[in-house]
Structures are given as C-alpha cells and as structure tokens.
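A single protein chain has been removed from this complex, and every other one stays in its place.
Letters A, B and C mark the chains in the order given here, with residues in each chain numbered from 1 onward.
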Amino acid sequence: MNTFGTLFRLTEFGESHGPALGGVIDGMPSGVEIEVERIQHQVNRRRPGQSAIVTARDEKDRVEILSGVFDGRTTGTPIGFIVRNGDQHSNDYENLRDVCRPSHADFTYSRKYGIRDHRGGGRSSARETVSRVVGGAIAMEALRTRGVEIYAYTSSVGQISLPDGFAEVLDDVAVIDTNAVRCPDASVAARMEEFIKGVKGRGDTVGGVVTCVITGLPAGLGQPVFDKLNVRLAAAMMSINAAKGFEIGMGFAGCSRLGSEMNDQWIIDSDGRVCTITNNSGGIQGGISNGMPVVMRVAFKPVATLLQETVGINPDGDKVTVRPKGRHDPCVLPRAVPVVESMAAMTVLDAILLDRATRW
Amino acid sequence: MNTFGTLFRLTEFGESHGPALGGVIDGMPSGVEIEVERIQHQVNRRRPGQSAIVTARDEKDRVEILSGVFDGRTTGTPIGFIVRNGDQHSNDYENLRDVCRPSHADFTYSRKYGIRDHRGGGRSSARETVSRVVGGAIAMEALRTRGVEIYAYTSSVGQISLPDGFAEVLDDVAVIDTNAVRCPDASVAARMEEFIKGVKGRGDTVGGVVTCVITGLPAGLGQPVFDKLNVRLAAAMMSINAAKGFEIGMGFAGCSRLGSEMNDQWIIDSDGRVCTITNNSGGIQGGISNGMPVVMRVAFKPVATLLQETVGINPDGDKVTVRPKGRHDPCVLPRAVPVVESMAAMTVLDAILLDRATRW
Amino acid sequence: MNTFGTLFRLTEFGESHGPALGGVIDGMPSGVEIEVERIQHQVNRRRPGQSAIVTARDEKDRVEILSGVFDGRTTGTPIGFIVRNGDQHSNDYENLRDVCRPSHADFTYSRKYGIRDHRGGGRSSARETVSRVVGGAIAMEALRTRGVEIYAYTSSVGQISLPDGFAEVLDDVAVIDTNAVRCPDASVAARMEEFIKGVKGRGDTVGGVVTCVITGLPAGLGQPVFDKLNVRLAAAMMSINAAKGFEIGMGFAGCSRLGSEMNDQWIIDSDGRVCTITNNSGGIQGGISNGMPVVMRVAFKPVATLLQETVGINPDGDKVTVRPKGRHDPCVLPRAVPVVESMAAMTVLDAILLDRATRW
Partner (left out) sequence: MNTFGTLFRLTEFGESHGPALGGVIDGMPSGVEIEVERIQHQVNRRRPGQSAIVTARDEKDRVEILSGVFDGRTTGTPIGFIVRNGDQHSNDYENLRDVCRPSHADFTYSRKYGIRDHRGGGRSSARETVSRVVGGAIAMEALRTRGVEIYAYTSSVGQISLPDGFAEVLDDVAVIDTNAVRCPDASVAARMEEFIKGVKGRGDTVGGVVTCVITGLPAGLGQPVFDKLNVRLAAAMMSINAAKGFEIGMGFAGCSRLGSEMNDQWIIDSDGRVCTITNNSGGIQGGISNGMPVVMRVAFKPVATLLQETVGINPDGDKVTVRPKGRHDPCVLPRAVPVVESMAAMTVLDAILLDRATRW
C-alpha cells in the first residue's frame, strides 16, 4: 500500500521518469496556516544537485498544491499535490530494461509484478521520497503551532562518526545546514565530505547513520502494544529507501548494559515538570512518550548503484555486464536528512491526533 | 490499537492480573489443520518458570480455543481464544498503586489514560505476549504447509555474543532449545547462563540481542514504499516489550561499508534458482523478498524492574522508595525468542496473503 | 473481516454451537463508569425465549468481561469479553451437515471456504449478534455521559405499519418495551403480534422494518465523501443478518418528491440553536450531522428457515428434502431492535472520537 498513517495520512504515487509524482494528504487539521515557501524549502533540501557530494540531476521540484487550502489555511479536506518530473535522461536506462542489477529492487519487482518501469528505478527510485517531504512539511505546519520541533542530521558516514558523548539534542539547530553533509560538528563534517569525495571519485558509494530528535512532545503519545510510538517511528524510518536499521534511545548499545545502569531516574525540573536525569529510553516508555526528547537513529546502507562495471542478470538467468550511466548519489545521507525529518513529522502529528481521540 | 496485521490479524486483550488474556485471529485461511499441542508447545516455551534464569511465576497458560476450528481444521471464520490467568500475587503490587517506577510504563500510562491497573504492570506487562505466541503458532500451522520455517535464538547477552562469522542460518535448529538461554553455541550459552545467574544474584537485570531467520519464503513478498516487508518486520519486532532496536541483513554494521563491499552478487544455484552469493541484504531488496533467507536482529534493553531498592515518583511528584516484590526475569531474552518467532510468523503469513491478492 | 469501526472497534468471534462467542472492544475511552447490569440488560433484550413470538431457545447469555475495566471504570485498554454457549441442540442440525438450504448462507460459505460449521448456522447464525449488543452497550456507557440517546423500534411487520404521520422521534421511549413486538403504538403492536402468531402457526416467517432514532448528537459528526455518517450507519445496519435495505431521513419516499418540498428550512430555537423546521434530511447533510435527530430505517427480510418441508441441495447438486428441527424465530424484528441500537451506538461513538481528532 502506498498510504502512511492512520488519521493523518499520506497516500502517494509516482515513478522516477513518469510525468509527475504526488500524493494526497488526508486528515490534516483545518484552520492551519500554510506557508508554501516553507514547504518548498524542505523540498529543496532533499533536491539533488545541491552540492558536489550529491547527484547532479537538477530536478527543480516545484510543489503544486491542488486542493485543501483556501485563503492560506487548511480546510480539513484532502490536500492533493504534484511535483512534475523534469530533467530526465530516460535513455540512460534503456540498457537496463531487462537487467536486474545486484542489490537493487529490479529482480524483486519483476518477480512480484511481472512488469516494471525500469527507467530510473521506476517506483523503487528514491525520487519517490519527494512526496514524503511534502507530506512532512505540511505536518510540520501544524506541529509548529504546538511547539514541537523536529530535526535530523548525519551522525556517521562510513566509519567516521560524531565523537562519543556528543550531546544528541542540539542547542543550535541552524548548524546542521552549514555544511554539505548536514553533520552538526564542523570538523567531523569536513572529514566526512572529504571521504565521500574520495568514494565518489572511485565510482563507489558509502552508507551512514542519521540521528533524529523530536522535542516539545507532550507525555502520552503512542498506544500500548502494537502501535507504540516507537513502532510507528520504526515503521516510518524503515520505509525509507536504503534504511536497514533503526534504534531508539540507547538502542543496540543499551542492550549490553545492566538494568541498574540503564534506568532513567526521575527529577522534577524548575517548572515542576516530571523529567528524567538521563534519557536512555529516548523519550518513550511502554511505547508512550514521557515528555523527554525522542531520540532515534536510522542506518542507511550504501547506494547499490556503483559507477563501475558490475554484473547483473537478465530474465533468462544469464549474467550481463551493467555499466550504469544516469546520475547517482555516492552517499544518500545528506539528502536523507529532510526525509527522516518528514517521516518523523507525519508520525508525530498522527500520534497527536490519535491521542486527542482517546481523551474523553 | 491492539490489532496487528492487515489480512491476517491478531486483536488481543488482557491485563497481567485480570481474569484472562486472549484475542481474536481473523483472516486465517480455511482448511488448515490445527494441532493444538504444537500451539501449546510454543506457549510453553514462552512460559515463565522453565529454568533457573527466568521468573519463577508458574502461569500454566493453557490455551482455550473458542471458535474458528471445526473437525480439526480452520473454517476461515475468526479464531477466538483465551488464556486464563492463574498464579497471581496481586498483593505484591499493592504498594505500587500510586507509584511510577523509573523506566517503566507507569508514568506514561497514567498521563495518557488518567487511570491504570497497576497490578503486575497491567496491560504493559510482558504477560501480554502470550497472546502473540498463540497468534504466531496458529500462523505457523499455515506456513508449515508452504515450506516456510522460522526460528530465533539469543545471539548476545550483555557483552557476551556469538563469535564473529557465526553462520546465522542454522544447519540444525534443534540446538536452540538445548540450553536455557536458547543460544545455538553451547559454550557461549554456558557463559551467558553463568552471567545471568550472577546478575540475578545481585538483583540486577541485563539486555541482549535476538536473531531471527526465516527460510523458504518465495520471492515477491512485501510491498513497495510504506509496507515493505522490512517495515512490517520492524514494526512487528519493535512492538515487543523492551525492544529498542531492529536491523535487517547487515544492518548498522553495513552502513559503515562501501557499496562495492555490500552488493550481493547473483548466482544461479543447481536447481536453476536465482540466488545471491552473499546475503548482506538479509533477503529483502526494495522492500520485497528475493527468496534468500530473511535475517534480522532485535535489541532488548534490560528489564527495568530491579530486585533492589529504587526511587519512584508518586502523583504529587514526591519521590518514594520502591521495593519491588513480585517475580521478574533477570533477562528477557530466552522467553523473547518464541515471541520474536511469533511476530515473524504473523508478519510473513500476512505478507503472503497480501501478495496473493495482487496476483491477477 | 470481523472488525467494526475505526477508533472505537469491535472485533468479534464465535459460532452458534461452539464453546463461546465474544470479542474485543478497542478504543473505548478511559475513565468511563461501566454498569455491568445495564450491559446485561441489553443482552437480555436480544435474548431468545423472551415471549411467545420469538424462538424458545434459552441461551442465558451471561456476559463475562475479562479485561479493560478496573475499579468499575474503563482503563483505555481493550475490553475482552465472552458469552458462553449453553443450551445447544447440535444434533438437531446433523441432517444439515451436507445440505444447503434455500436462501441461507450454507451454499455461499461452502463455496468461499470449502468447509463450514453447519451446526446452528455456525458463524452465519444471528447468534453472532450477541457480541454486537455487548459492544453497543459498552459504547452507550460513554455516550450517556454526553447526552446522546439511541432507541429503535419495530415500525412494520409484513404489511402492518405504523400509521402515516406517526412522529418517529418518540416522547416516551419506555413505551417500546411494553409489548413483545417492540412497537411504540399499542394497537398496531397488538395486530402485529396476532399476525406473527398466525405466521408461526403455519411454520412460516415474516419480515419488517425497524426505525432507529439518535438524539443529542452535536453538529459536525461524520466525514465528507466516503465516511459520511450515513455511510457508516448504512454499513452498520446492512451488516446485521437479514437486513436488505436502509434509508435515512425521507429515504426512498423522498426521492419521488420535488426539491421545493424536501428542503429543510432553518429556524432558530428558543436556546438560539440553529435547527430546521422539517427533518427530511434525517439529521445529516453532506454526510455530517446537523444537530437534528438522526432517523433511519432498516428493512429485514423474513427468516429463511421455515418449519416446513423445503428443498435443499447437497454437494453433488442433488435436491434433498429439508425438515428443519432446531428453534427459529418466526420474525426477527423484536430481537433485532437492540441489535440496531447497538450498531448505532458503536457507529456514533466512533464518529465522535474521529471528530475529536480533527479539532486542532
């Protein structure tokens, strides 16, 4: 299914080289002011061609809103939108019509559907995430009126990571966009950038980790058992192309600890709010937000398309040499940052709407 | 919501110290033979009191099936079931009626609902997972007729892990239940067991990682974008109590690699089936199964309840000393194994049913 | 699927002659007082054997609540319940094991599932509605705290109907239960009762219409387009066994009128509330409640099982004589009344919860 969410829902469509991508945002609360430029700004952050370390494809990506907004405010009716595809080089892919590249979705789509649009990866292209960014940016318009802030950044690329003890909740969010990698530590960012350039020069690719933080959430969001807030966030993040791992709070590192080291002790802050001294739980206990910042990490594998000769397979099971042309990211991390933020925004707005419904 | 799945669906209910837990399994295909003893066997594997390293609470946990099975076969109508609660020591919890323990769901449930059944953790207790095991065991009855095999095992406890290069796809599944920790390497298992006993002796707890493997899946399961098979599996696993991380295939480790190291190269096996030499993708590409084994890992944090004095908070924001009585696991891993298997089974059966629907 | 509702959801199970029926009510708001005797009272109104004109089967039907209620209040967690089957005469049905009776679900279930529990109609028996009544009665516990009142009554049996111009919104709801037919006009009720007795004496059955009224609803419930309040009510009512027609407001009669006759003119009542003089719309405009009483009608066909010899068909396509034993209603209307009320209650509570979520 191509729908995300329960009450706030994005349903989307579109192939990499079709006429347009787009979607329908349903369940957006009414009366929220929409600043189209803020939405376009997020889309631009996802856009290829922003810097030397991302693909050169210049997509433009102007968002066209077709419904659901009247006199600058949401009406509660569905918001339809499209983003036209422009700068396509479909012929770059003609040699891939019948080829399944290694570690790509070519083979699995073929087995599932018996037919696929091979141009630019079709529906499996990360181009699809442009619709998520529109959905997330619109969700953010509602969230900002409630004091919820969401940001993500690159915390590791290959084996280059933020230093141990780096405070994940940032004092100054603006620092993220001061470098092309979107890493909040300038010197680490410089090393990452250098490394990516080297990888790109060899026609290779590299993976990494994005950290995402949500502040300003009230306690009480999420549902017990199957719709825990962490379940929804995990599903949101694992749905992004190339995501292979997810963790919340201390995550995998916490599982090697003792309970006596991991429990977050209570404290009452100066405003009389119940807080915890540490935040090993990552802001969620029993699947429900506790009012502390939600902190999570998403692992992205290296992009499968190398600008090197590789060996694919054709429908007859014969091996064929693949020489990808097209334009591809050596590292998805910088462009994944706004996608991660968008998925978080939609998840959290949905959780707020669901929570409202339960309060009698 | 307390429902899991789209076409194969488990809806469940029950508190730790109420009269019974149970649920409704909807969407089970008709005509499948049900062997009640196999279902009870899985429930027994989850049962407390099996060994010295799990809680001594003797729950018995007899599954009573109330509908949907006729003459030993499923009828396609919903399968209702209950598991009566027996051996409860509700008074052990009376002192916790108004206390929120650190890193527990007490505080968040109170904030969400304004009321909670404090006895034995109420709905937030891991006792709830008994219904998942029934659901998973019934899903398994259908899956076994299609050659799908699912197993999980403990791969790390604290800092004790299976050795590097351990082949995650096991030759002999029977080895898992030969020790109390459910770790497939006898000598590692012995060290884990020893370590857990030590932790238990100090009233402390410890976390770990469960690995889960699914073999025999056809290529083509899962959906593009939001309902990727890995998304469903992530949601399934992250919904289990104490789960804080999930990864598929190479997961977090893979994100520090280069694309040229990570791509899974094609090979045609002796039966003419398209396979890959490595399985860094963990059996899923573009969100859809490729026919290779699905391999994933779930991180469980240490149980929050220590048999030590800890400091909780009451509704007035005052700190209060908590002296847990009750009976608690020092390490959830051994009992989490059948729960992980169950969540995988329900997810995979649902994916098969969804896939059937798309084949015109 | 055996789930009804979006946020307030009943998932149910059970066959006519299995051990028990029951279900899970999910999404019930927390903190609502539950008076078990009120729930049992509604179940008793649906119970067979209440009078000479309904089946003599004495089911007892004690509701057992298994979770979700603590100290007499709902906790927000799912409410599991069962109703044990008692007085079964399964042998009465042994001759029907391989027989498909005319106008029954025997044939269609067989074609769909290849197997069915033939005893007492299995899952297709109206016995299933006992779970709906439990769900509806629990929904009513929440609705009564908001001033919403729901009642239904028999408005026609065969060709005997309430007189033209009968005010469907009743002054005194208590009158409904003063006769066995549950018709609010005593003299019409007497004729209906007489007629049903005659029909029963001939081993025949008869259909009729139930009218349902909801008062006290705020304006604004329901959603545009596919989830209009009337859509949800239609689905709710058409899901009841033997329901073959649904109409809201003037319904079919209104479609032969002119617009100038049908439009409901505005009026401001003495409390300054916007009302309409007539209520041809039945309280819903554009799919959304307008604050006037919601009025609808449900047509029930005559029960298919006659206590006469009829001709069925067996799996080989041979015609076989059917001599039903068992106990059957000559007219479902009186017992359908609480089922209609229950479906309305669940629909309306769900609409209220959904509406809360949209109010930012």
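Observations on the model:
Definition applied: a residue touches a chain if its C-beta (ideal position, glycine included) is under 8 Å from a C-beta of that chain, and two chains touch if they have at least 3 such contacts.
On a predicted model such as this, the values are computed, not experimentally measured, just so you know.
Although one chain is not displayed, its contacts with chain C can still be listed: residues 1-4, 12, 100, 102-105, 107-109, 111-113, 123-124, 128, 156, 158-159, 199, 204-209, 219-228, 230-232, 234-235, 238-239, 241, 243-252, 254-266, 268, 272, 274, 276, 280-282, 284-291, 299-306, 308, 310-313, 317, 319, 355, 358.
Chain B meets the missing chain through residues 7, 27, 29-32, 76-77, 142, 145, 224, 353-354, 356-360. Remark: the residues of chain A touching the chain excluded from display are 1-3, 9, 11-15, 18-24, 26-27, 30-31, 64, 66-68, 70-71, 73-80, 82, 112-117, 122-123.
In this text, only the chains that are shown with their structure count from here on.
Measuring from the average of all protein CA coordinates, the nearest chain centre is that of B. Between chain B and chain C, two chains of identical sequence, the interface residue sets overlap for the most part, with shared numbers making up over half of the total.
Rounded to whole angstrom, the centroid-to-centroid distance between chain A and chain C, based on C-alpha atoms, equals 46 Å.
Chain centres here are Cα means. That of chain B falls 39 Å from that of chain C. Among all residues of chain C, those that touch two or more other chains are 27, 30-31, 76-77.
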